[in-house]
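A selection of the complex's chains, in situ.
Per-chain residue numbering starts at 1, and chain names A, B and C are given in the order in which the chains are listed.
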Amino acid sequence: MLHSMAGTTRYASVLKECEAWWEQEGRAITDAVDRAQTPWVRMFDAEGKRVDEILYSPDYWRMLKRGYRAGVLWRAFKDQSLLPSFLLIYLTSFYDCGLTCPYTVSLSTALPLSKYASPAIRERFLPKLLREDDSVWQGATWMTEIKGGSDLGANVETVATPQADLWRLTGDKYFASNAGAEVAVAAARPKGAPGGVRGLALFLIPRWREDGALNYTIRRLKDKIATRSVPTGEIELRDSEAYLLGTADEGIYLILEVLNVSRIANSLGSVALAQRAIADALNFAESRIAFGRPILDHPMLRAQFEERVRDLRAAFALAWHAGLLLNEVWQERRPYSDRYHLFRLLAHLAKYWTAEFAVQTAKWCMEVHGGLGVLAEFRVERWLREAMILAIWEGTAHRQLLDALEVIDRKKAHGTLLQYLGPVSTAEVREMVEAVDAQLKLPPDERERTWEPIGARLAKVTADALLRKMPAS
Amino acid sequence: MLHSMAGTTRYASVLKECEAWWEQEGRAITDAVDRAQTPWVRMFDAEGKRVDEILYSPDYWRMLKRGYRAGVLWRAFKDQSLLPSFLLIYLTSFYDCGLTCPYTVSLSTALPLSKYASPAIRERFLPKLLREDDSVWQGATWMTEIKGGSDLGANVETVATPQADLWRLTGDKYFASNAGAEVAVAAARPKGAPGGVRGLALFLIPRWREDGALNYTIRRLKDKIATRSVPTGEIELRDSEAYLLGTADEGIYLILEVLNVSRIANSLGSVALAQRAIADALNFAESRIAFGRPILDHPMLRAQFEERVRDLRAAFALAWHAGLLLNEVWQERRPYSDRYHLFRLLAHLAKYWTAEFAVQTAKWCMEVHGGLGVLAEFRVERWLREAMILAIWEGTAHRQLLDALEVIDRKKAHGTLLQYLGPVSTAEVREMVEAVDAQLKLPPDERERTWEPIGARLAKVTADALLRKMPAS
Amino acid sequence: MLHSMAGTTRYASVLKECEAWWEQEGRAITDAVDRAQTPWVRMFDAEGKRVDEILYSPDYWRMLKRGYRAGVLWRAFKDQSLLPSFLLIYLTSFYDCGLTCPYTVSLSTALPLSKYASPAIRERFLPKLLREDDSVWQGATWMTEIKGGSDLGANVETVATPQADLWRLTGDKYFASNAGAEVAVAAARPKGAPGGVRGLALFLIPRWREDGALNYTIRRLKDKIATRSVPTGEIELRDSEAYLLGTADEGIYLILEVLNVSRIANSLGSVALAQRAIADALNFAESRIAFGRPILDHPMLRAQFEERVRDLRAAFALAWHAGLLLNEVWQERRPYSDRYHLFRLLAHLAKYWTAEFAVQTAKWCMEVHGGLGVLAEFRVERWLREAMILAIWEGTAHRQLLDALEVIDRKKAHGTLLQYLGPVSTAEVREMVEAVDAQLKLPPDERERTWEPIGARLAKVTADALLRKMPAS
């Protein structure tokens, strides 16, 4: 699928080079990073100075920088298009979907920095993120605190206090992806701001203070079951220097814009992961013999392969169209267009559906491998671990389904969807939309209680329809 | 569920004591064993003698012996009933489903030893397995070799050569559960026997030769993702002393009898694991607050809980009835009765359905925990790892579905099932049985290719029906 | 040696029971704890509350509590004698010298608490430390900060601020033994106090505030090469509640009294460790055959054994007499007697000499084992790791030698030593003392520069002389 996308684009040769590198060098590196488990943090140097260096093997840094050099970040700004980023994220996720987190959060940092920062701040930081060589800076997006990430309005307790021309932030971020980044965006509540999501603002936080001291500390890295190519940590902000992005009262909109990018990246990553699991299962099933023939030739297993390949293509179509829509609307500011709300609906459906598909496919890939599937030695168990993280971060299935329901309810985005599908729409789609309309008429609790199967079906039917919009490959 | 089963039995107080021990001591032990990952083998002592000691922490041995003392093995023979074993396996699996593997394979060793060994061999080994104190011996069941476990007829390459009053076995067992057991049963092909399953025989292999030397060596333990409470290894048999069980030409039937026990244990373990995942999710959802109320009170999540609790009860009913049937037929010898074939059908459906339910429930439990669900610190990610092994060992979903189809085709076991259900049968069950009959009329490849959804539905409908046979609790 | 000591005491049966426990259960536990490496800290519970639980295996806690129950803490107060503590520490160190750290720092907490706390504070905390069952509280002693532990006067930056009837401490302790203790003593500088050691005070810090909240947090545990039976961590004090011990201007004396206990424990632990290394080497050399005979019968190796056993006895004599002296003076307060200063000299010599002996003996034990000595499997490499920690914590060789020189210079403690040795003194001892006198006449830098061989010789000669004071065994 990637090849069919890339073939029509100007990025074909970049992608081909990257793929060759992964096949020759990257595969062994990502295996080693996953096996080494959580990296460690050197907190102090020998002289007792707090340094908080994150220690991966040297190979890791080569692998990470490979994607930045290829343009996962700078091309978006040079070409004014998110598509090269999406293509590189998709390619990378086939090999290491955790590694795309640094890329994604760097992009999610660069975007609001370019759109909402003061010119001085933009000039100071943005060019460092867009470097085309290994001196590139990384970004990070830190929202969630200890009480949970779904309800930011209640749970962000980090306080921002204005001081001269900057702000001081104090609080703890509990799931901080890409801990150690040179610059991060973070949600905080200005002193005196109201409670709830309306009182949140978005800030830019550099790693080092203006006087060169560490501006935040890493309490520890999380011992995660997968995505070990991204250091996820707990961050302590203590009077940390920060710069306001946009205005203090529109933070929640900026936060949601940040999440737009990561939901698309997560969807593409999920599809790539499922593709990888199918590819590994296929390799195995072609060479494993039972009852006198390769197990791929066993009728039930072959039927399973065929169904999964078909679903994979539909899942890609869903994620890719969500990405195309984001590429249309990412420069919008409030008030947003209907196209923006259509994007939001597709993004929720895609995040939900592709992650679910990745989990089920990874599980099935393990089963195809039989006993070998549960051994660390054969590595396919890794895909399920990775998929579970894709299903959870950026919002669980539960969250995506409810957020989709909300944008349907408030913005009638399902109507816009029907128009968008246009000629590829089917009777099935139209019935779905009617079912959704019926759902909206229920009392709120009941509406939520019975929504899951309908939302799931909406995602599936939409994906199938969008597959028909894809160029033949 | 367990409580309702146990309440009507003579084992209530034993189970209560065991449960209390797990709550006070066992929980922390099983956590530590899982975290410690694969145990190690001390191959040589300081004098250079090969010893192959499996080194767990002392706590592990206390935990393991707890179940033997409670009677997971000896009660089956004293009471001539498998039910106490099943009840203890169910209870144990709520805390550590890997630990039930040693219990199960010990039982699966004791049964053919008691039924098919010569009196001298039975007298020599059986009493050691039935000891009621910590000096109890353990058993093991070693079938699978490097080329795979589904097609034993083609893949067992271990050769047995008669020598005086015993046999000598040479070969490698690739997935050897409970490596280190004092006595094991293993499949091998007597020299000169025909190929395929008909040429297999079942042997008893002690850990030590008659002269006291090691009788088999452990090449290594497998680095599994879960069930770390059972050491699974690769076993090297090299002229290892062995004793034939039954006759040399009926091995495959004895092997299948061995698997009967482990399929039931696996089914009960899967239900217990799902119960645990639901219990952990419930605890979390009661105390986690989002949007002003415990997440358990969010309508969609509450609906999910209700559905899973209902399915849990049906899954238990399916597994438990399969166990009750085994308890009726386990002393049968060939030719087997229709009741035996009915048992086989239920066992395949139960193994398949309960493991699938365990996997999906464990996955959902992680999602309920959100980001905490993928951290080693919070331990719920363990349930998915465990469930994946339950889904794979003793035969994958694929295998169970096809074996169920075979017993339906050859023995018309679905007809027997209809009779068995009797009054709890429904229109839905009867439609299922008709669909199965239609399936049997298809050409073989087509029959297999389209069987999966029908087999799955048969399992689900049967489970729902059997739930109605359960005593109210 | 222990047996000869214990035989003459009332503690013989306690020690015998403890030893039997170690042989039957403890050995395997301490092996497992060492292999598991650094324990981990559960920082937050599932509800997001900071809890900082230190997670060892359940076995660890059984092992730890075993010593408290036997009386390593409560007997000192019940019998008003440190000897039972010393005997139990010696015995324990033969198996696990890291485990004696919790015992020692608990004792080092209880002593100043009993001697210098206000009656109310003493009553509130001391009885909890002296419990005779598993509900016993533990203590801890936290002095060192990030800039180093030798020069506390310059490097303690923790600030104490008085508030109503307690103090508030803020600062970071960098090597905090027994992190997680229910109560600790710590050095801090009261706000406004002078710089240097004279401005330090000693405080008691409970784990929980009066309102039940955590009173200090554990930033992380140290990844140490050995003594894994004691969790050593970095502690963050943030307005932590604390109680002053003694007066604010005598802190340095109280700190030194705290170190008195740990230096003796360290010396006894070092001797026990050396004894263990010799015992292991002996077992191996008796059974390992080369060139036709056990290697123990090789003349060079046998000579090495004989010399090390002789030195072991002298090292014990040195450590034990230092302990006997502490038992005489531990209730003294300023101004201290000459006997106290004699103790200090012996303590420095013993800490230095026994640790050096432990390191060299552990190294030799590895060499005796040849290639097996460097394999984790054979466990003797552990003794060298343990010994290196004994040599470093509580002050390195360098520090002990210089502190010995200081007490010689200021208090003429070498003269007191000569008197103390009395009849067991020899010409060699008297020559040593003269050499020391000559050393004192050198200019300060020169005196230090050339002191090492003389100080080392003083320790050795003193140990040999004290061996003659020991009862024959």
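The definition used in the following text is that contacts are C-beta pairs under 8 Å (C-beta built on N, C-alpha and C of every residue); 3 or more make two chains touch, one makes a residue touch a chain.
The structure displayed is predicted, hence computed values, not measured ones.
The copy number for the entire complex in this file, given 3 shown chains of one sequence, is 4.
The working rule: only the chains that are shown with their structure count from here on.
For the pair chain A and chain B, the fraction of shared interface numbers is greater than half, so the two copies use mostly the same residues to meet. Across the assembly, the mean Cα position most removed from that of chain A is the one of C. Mean C-alpha positions place chain B and chain C at a centre distance of 51 Å. Chain A and chain B have CA centres that are 39 Å apart. Each of the following residues of chain B touches two or more other chains: 288, 377. Contact residues of chain C toward chain A in the complex are 43-44, 48, 146-148, 174, 219-220.
Against chain A, the residues of chain B that register as touching in their complex are 144, 147-151, 154, 174-175, 222-226, 288-292, 298-304, 359, 363, 366-367, 370-371, 373-377, 381, 384, 388-389, 391-393, 396-398, 401-402, 445-446, 448-452.
Remark: chain C residues 25, 28-29, 32, 36, 42-44, 46-47, 57-59, 283-284, 287-288, 369, 372, 377-378 touch chain B in the complex.
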